[in-house]
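Here the structure is laid out as structure tokens; the discussion comes afterwards.
A single protein chain has been removed from this complex, and every other one stays in its place.
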Amino acid sequence: LSWNRSCVFYEHPHNLQGSMRHRGHVLGGTESSTILCNSSQCCFGIWNQSHGRLQAVMQGCWGSDRDGCDSPACKTSPIHTMGAILQRCLCHSDLCNANVSWLG
Amino acid sequence: LSWNRSCVFYEHPHNLQGSMRHRGHVLGGTESSTILCNSSQCCFGIWNQSHGRLQAVMQGCWGSDRDGCDSPACKTSPIHTMGAILQRCLCHSDLCNANVSWLG
Amino acid sequence: AHWQEKRKVSRQNRSAGPQACCRLQELTVDLHYEKFIIVPKRYIANNCEGPCRFPLSTRIPDYSSHTVLLMGMQERGAPLRRSPCCVPVKYSDKEIIRITTEGIQVTMFPNMVAEECGCR
Partner (left out) sequence: AHWQEKRKVSRQNRSAGPQACCRLQELTVDLHYEKFIIVPKRYIANNCEGPCRFPLSTRIPDYSSHTVLLMGMQERGAPLRRSPCCVPVKYSDKEIIRITTEGIQVTMFPNMVAEECGCR
């Protein structure tokens, strides 16, 4: 498209305070959107891992290229916190945060 | 009089920028005034020493008790600067800055 | 208050002696060497002294997230080329009388007295 990075944009409707919408321009519909980043070339994704299944929590543009966004693909690392397993990644190719390429 | 320290107040009409007037309440006439201190119990005096004679430059209330105002009498120390000898003291008794008690 | 601060329970830390944490201490500065200052000859400038130790939240009123994270790194054995330091974070001004080429001047010098300390 253009020089702006495009990422998948999704924000879970429950248990979420604040938004990452301001990190780009959101295109697309109600179910699944795309966001054109305005602050970096970096996408992020957060999934909830439960009973072997992944559920998207947040996906969008990250605000910086310098926070360890080295991988073009979404390779997640887990964080065990508050009784949940969250899988998160930063990645730097278009729509790289659509799915988890490699589960950590 | 009151609990406020009284000091001699004088400011040489030439070559002086700014004033120490705000450090108390000035009483008295045009030639020689008294100032009742509002910030401390400390008086100061500055004299120009030239050919064995002392000429008052500034006299008034000092703004703090803690800058070495230990002596009740005005014992000066000289400062040789810019081709002049200036004698200055801090002292903490009423009108102690009227004259130099001890020339340094 | 977000950050996890390891509590180092140490008898040394609890003493009020030389191991007391980052805080304001009195210090007199001699102004004789600044030949343009007529009054005063010395003044109480203060200094901030003492180690920056966890938990900062109960000991030091002023510190940043940055400081806490640096100290965490250090505690986990990562070497820092510059450790957090106890420094003035707030100063007050001082009125002085000085001599200039135009004569005598009453001046307010900014940032002369340390008033509050913090770990940075």
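In order of appearance the chains are A, B and C, and numbering begins at 1 in each one.
By definition in this document, a residue touches a chain if its C-beta (ideal position, glycine included) is under 8 Å from a C-beta of that chain, and two chains touch if they have at least 3 such contacts.
Just so we're clear, the structure is a prediction, and the values are computed from it rather than from any experiment.
Though it is not drawn, the left-out chain touches A, C in the full complex. Subunit A residues in contact with the hidden partner, per the touch definition given at the top, are 12, 14-20, 44, 46, 57-58, 62-64, 66-68, 77, 79-82, 84, 86, 88, 90.
Where subunit C meets the chain that is not shown, the touching residues are 2-4, 25, 27, 29-31, 33-36, 45, 47-50, 64-66, 69-70, 72-73, 76, 78, 80-82, 85-88, 91, 109-114, 120.
The working rule: only the chains that are shown with their structure count from here on.
The mean-CA centres of subunit A and subunit C are about 43 angstrom from one another, to the nearest whole unit.
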